[in-house]
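Every protein chain except one is present and positioned as in the full complex.
By letter and in written order, the chains are A and B; residue numbering begins at 1 in each of them.
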Amino acid sequence: MIPFDYQRAEDTRSAVATVTARPGAAFLGAGTNLVDHLKLGVAAPDLLVDVSHLPFDMIEPLAGGGVRIGATVRNSDLAVDPVIRQRYPMVSAALLSGASGQLRNVATTAGNLMQRTRCPYFQDVTTPCNKRRPGSGCSALEGYHRDHAILGASRHCVAVHPSDLAVALTALGAVVQVEGVKGARSIPIIDLYRLPDDAPQHDTVLEHGELITAVDLPALPMATRSTYRKVRDRASYAFALVSVAAAVDVERGTVRDVRVALGGVAHKPWRARRAEEALRGAPATDDAFRAAAEAELAGARPLRDNAFKVPMARNTIVATLRELTRREEP
Amino acid sequence: MSNHVAVTVRVNGVDREIEVDPRATLTETLRDRLGLTGTKKGCDRGECGACTVLVNGRRVLSCMTLAVTAHGAEVTTVEGLSSGGELHPVQRAFLENDAFQCGFCTPGQVMSAVACIAEGHATSDDEIREWMSGNICRCAAYPQIVASVAKAAAELGGAAR
């Protein structure tokens, strides 16, 4: 680990100014991913600005019926919040399917969104990786890539985003509130994350020094009937092979509206818009779910060893929608 | 070397003032600076749970916590659990149920179990499994761990501390 300085942020403005002004500086939340990267040599900041105690630990109602989640709300607190559980159960389910009780006790909302890929090559500084060292090449493309992307990848990077929470937030259409030296801005989460293209070193569109302060959930009545499913190699304490966040509104057997996002399949949480389009107005049947899933996955380009993710994603979408619509129908 | 930072932290009821390297994790600080080697380093990457301690009453992984960030916090390690030679009910249950073999994961299991019970997550065997799944035991004394947590939870009144 390269030596670095440590500052406890006084307030948001100074924290943002400090990090913006220093190219080697980084924000420190709970550190459950950053500390790992420091040890691995993946990250080598010269200054850590600790923002974990800044006053963003509230979950508050928004005008218009939405909910604002503060950036430093801990995952365990968010998961059990009564409003979240009742109105956005997929958020709760996503959080509780991730990591362990100990990690959720410290991991923050913003930190969860900003965590980086668990691609083994990204984490192994002795190997080429375009995300870690732009231009060095992608080792996973021909290497060990069972866990990697089937959608939206490029030849520069086939890594997947590891967050569960971000998948649920993507399905909900959450908006991320960001503070920068030039002021505040709001970024729909779907636009926060990038596909790798030829610059996989950038996971998000955030500028250096921009700080997430909150995540806004829209009022989305159908989200009361939502869930999150995660398929993985071990029944707990493991990252997703494939995950699905879905909410659905069914009336008399017909899908009125639906939200679907996929995890574990792309460089970003994958909003399944094609599947959603195919489902709106369609009958709430397995066949329609399967057709919608296949529409979404028609664009899948699996790698040598992860073709299984395509049927796995399809079956998980079908199973998740089936569960939600079955619950819907008395 | 890095600029050391003065940190005040209350460990097992005793206020400690130490200068720490910002790079030092809480695990390393407890073990190497304070001599509290009960907290184990099994993976140092948040994957096994052997380093579990309580920070301000919540269970956390000390290997993923920079010691500087514990400034002003109250930390409880396995050494701080029993008072006056008397075992904590969780420790006693682990001993009586033979809930370990090599014992390397045990301090983390015990600390996690104390918190699991306090959180109210020990009301059934299934729930105990779910909420103790962040603590790996390679000897797989899992059936005895479930039994121990359940027994201690009953003794402690479920969600009571």
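The rule is short, and it goes like this: a contact is a pair of C-beta atoms (placed from the backbone, for glycine too) under 8 Å apart; a residue touches a chain by one contact, two chains touch by 3 or more.
Convention: contacts and distances are computed from a predicted model.
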item: Listed names "FAD-dependent oxidoreductase", "Mycofactocin biosynthesis chaperone MftB", "Cytochrome c-type biogenesis protein" or "Carbon-monoxide dehydrogenase large subunit", matching UniProt entry of the absent chain; value: "Carbon-monoxide dehydrogenase large subunit"
item: Displayed chains contacting the withheld chain; value: A, B
item: Residue among B:V9, B:L34 or B:A50 touching the omitted chain; value: B:A50
item: Option touching the unshown chain, where A:A17, A:A238, A:A282 or A:A295 are the choices; value: A:A238
item: Where the missing chain touches chain A, by residue; value: 1, 93, 96-97, 118, 120, 123, 126, 143-144, 146, 227-239, 241, 307-308, 311-312, 315-316, 318-319, 322-323
item: For chain B, the residues touching the chain missing from this view; value: 23, 31, 35-45, 47-48, 50, 77-79, 81-82, 87, 91-92, 94-96, 98, 100-107, 110, 126-130, 132-146
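Assume only the chains that are shown with their structure count from here on.
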item: Chain A and chain B: spacing of chain centres that average the CA atoms, whole Å; value: 29
item: Chain A - residues contacting chain B, complex; value: 1, 3-6, 8, 28, 30-32, 35-36, 38-39, 48, 50, 52, 76, 99-103, 105-106, 235-237
item: Contact set on chain B toward chain A in their complex; value: 1-3, 5, 21-23, 25, 44-46, 49, 52, 55, 58-61, 64-66, 68-69, 71, 112, 115-116, 119, 121, 130-131, 133-135
